[in-house]
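One protein chain is absent from this view; the other protein chains keep their places.
Labels for the chains are A, B and C, by order of writing; each one numbers its residues from 1.
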Amino acid sequence: MKTALIVVDMLNEYDHEDADVLVESVRAALPAMRRLVERARRDETPIVYVNDNNGDWGAGRPELIERAMAGRAGDLVEPIAPADGTWFIAKARHSIFYETQLEYLLREQEIERIVLVGQVTEQCILYSALDAYVRHFAVAVPRDAVAGIHREMADCALRMMERNMRAEVVAADDCEL
Amino acid sequence: MKTALIVVDMLNEYDHEDADVLVESVRAALPAMRRLVERARRDETPIVYVNDNNGDWGAGRPELIERAMAGRAGDLVEPIAPADGTWFIAKARHSIFYETQLEYLLREQEIERIVLVGQVTEQCILYSALDAYVRHFAVAVPRDAVAGIHREMADCALRMMERNMRAEVVAADDCEL
Amino acid sequence: MKTALIVVDMLNEYDHEDADVLVESVRAALPAMRRLVERARRDETPIVYVNDNNGDWGAGRPELIERAMAGRAGDLVEPIAPADGTWFIAKARHSIFYETQLEYLLREQEIERIVLVGQVTEQCILYSALDAYVRHFAVAVPRDAVAGIHREMADCALRMMERNMRAEVVAADDCEL
Partner (left out) sequence: MKTALIVVDMLNEYDHEDADVLVESVRAALPAMRRLVERARRDETPIVYVNDNNGDWGAGRPELIERAMAGRAGDLVEPIAPADGTWFIAKARHSIFYETQLEYLLREQEIERIVLVGQVTEQCILYSALDAYVRHFAVAVPRDAVAGIHREMADCALRMMERNMRAEVVAADDCEL
C-alpha cells in the first residue's frame, strides 16, 4: 500500500494559549518525527507538510517557516523545517483535508495510507485521522511522534483512532513507511 | 456587496497545446487586467491570485512566478505577477474552487461577489464562474480582461455566464470593484 | 472501465421559465433515454438518478415522482420514472456532484465512467460533465438523449464537452454501457 508521511502544523510560532505545555510535548516528540522524516527521505516515501496559515493567505512555505523560526521556539522548528521543493499545503482549519488540495494530491499519487506526525494529538491529528478514515485512507499514528496539550485527552484520542478509525497506533521506529 | 478581484492562471509558461493563440489573446487582455488590479489595489479591494501548480506540490507563489517569467512569454507575466504578500492559492484542476481553500477564504472575508480576470475564458473562467454561481456568489466577468483560445467557444462561454449564471459581463473599465 | 448511467433531472414539473421549449426537446430525447435505461437494466449497468429537489428537503424519490407526474408534462415523466429501489440522489444545485453523495457512491462502486442523459444540455448536463472531468471520471454524452433549452448554446455545450472535457459525444445507440 503506497504510503505518505504527513507532517502537521510543525511551523508554529507557539504564541497561542496552551503553548507552554505543547512546547514540552513537541520537544519530546521531535526526535521521533525527525527519524521518520529522514527514513521517508531515504526510502523516497512521499512527504507532505500541511500547515495552518493562521488566516494569512499571502504566506506560503517560506513566510511560515520564517515566522515560526522567529517565534517562541525556533529550536523546535529548525530541525523539521521543510526544504525547498518539499510538498506543502496550507490549511485554514484543523483538519488537513478540510477545503485543501490534500485529497486530490493523495489520489493523484495513488497513495492509500498516511502516517501522521506533528501536533496536536487530540486536535488536528485526531481530526485529520478521522477525515482520512472517512475517505477510506489507511492511517498510522506513531504515538511518540505526535505532540499533545492535554494528556488525558491525547491518550483518549489515540484510543479513538485505534478503535474507531482502525488506525495503527505504534512506536515511530516500528512504523512502516 | 463586498467584492474580490480574482486573477486566474496568469502564471503560465505557455508551453502547452494552443499556447500560441492563447498568447495573443492574453496580450490583448493584459492592459485591462492591469487596470483592474491597479484599481483594486488603490481601493483596497481584496485581490486573490489562484493559479494552477501543474501538479508540482513543492511550488508556491515564488517558484510559479519564476518559472512563468522564464517561460515562453515572460513579458505577459511580469506586468501582472503578484507581489510578496499577495493572497495566493494553488489549484490542481480547472476550477478555482475545486479542492482549494478559496471558498473558505471568501466566506471568512465576507466576500459576496467576485470579479474574474485571466485565462482561459471558455475553460477555467467559465468553470470558476459556474462554481461561484452554484455557491451563490455574485460574479462579474470583464470581457476584455479575460483571454480565450477558441473565439467562438469563448463568446458562447460569455453568453452562458450572462444568461445561465447571472454574471455581469461588462467592459473592464465599467466593472465595479 | 466500469460505467454507470446517470439520469439527470427528469423528474420535473416543467413549471419554470423556458419550460415550453424544454418540453419539446425532452419529448424528442425521451425515446433514446429510455433505450439506454432499458439497455443498462438488461446489462446490469448501474443506474443512478440524480434530481433537483427544488429545495424541499422533505421530498425524496416518491414525492418527487408524484409531483412530476402531476405536473405539466406527466407524460414525459412516467416513461422514465425510477422504480422502487433505484439508486437515487437529491441535489440542490445544478451539478450532480455539488454537495451530494454521488462521488462517494461512484468511488465505492469503482465506477470510472459515467454516461449522462436527461436535461438541460447546456446547464446541468454541461456542469455535471465538467465536475466529472475535474474528478477524472470519463464522461459520455449521447447527444440524442439529452434535452436543451437554447439550441445554439446546447450545441456549443456539446462541443465544449467533447473538446475541453474529453467527453465522448455520440449517438445513444452507439454509446457503450
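Quick note on the criterion: a contact is a pair of C-beta atoms (placed from the backbone, for glycine too) under 8 Å apart; a residue touches a chain by one contact, two chains touch by 3 or more.
Everything numeric in this text was worked out from a predicted model, so none of it was measured.
Participant: Looking at A:Ala19, A:Ala138, A:Met153 or A:Val170, which makes contact with the chain not pictured?
Facilitator: That would be A:Met153, which touches the missing chain.
Participant: Where the complex has a chain not shown, which of C:Ala19, C:Ala92 or C:Val170 is the residue touching it?
Facilitator: The missing chain is touched by C:Ala92.
Participant: Consider the whole complex, including the chain that is not shown, and state which of C:Val8, C:Ala32 or C:Val48 touches that chain.
Facilitator: Counting the whole complex, the residue in contact with the absent chain is C:Val48.
Participant: On chain A, where is the contact patch with the chain that was removed from view?
Facilitator: 93-95, 98, 122-123, 127, 130, 134, 150, 152-153, 156-157, 159-160, 163-164
Participant: Give me the chain C residues in contact with the hidden chain, please.
Facilitator: 48, 55, 57-62, 84-93, 98-101, 103-105, 108
Operating definition for what follows: only the chains that are shown with their structure count from here on.
Participant: Averaging over Cα atoms per chain, report the distance between chain B and chain C in Å.
Facilitator: 30
Participant: Need the CA-centroid distance for the pair chain A / chain C, whole Å please.
Facilitator: 41
Participant: Of all the residues in chain B, which ones touch at least 2 other chains?
Facilitator: Only 93, 98 qualify.
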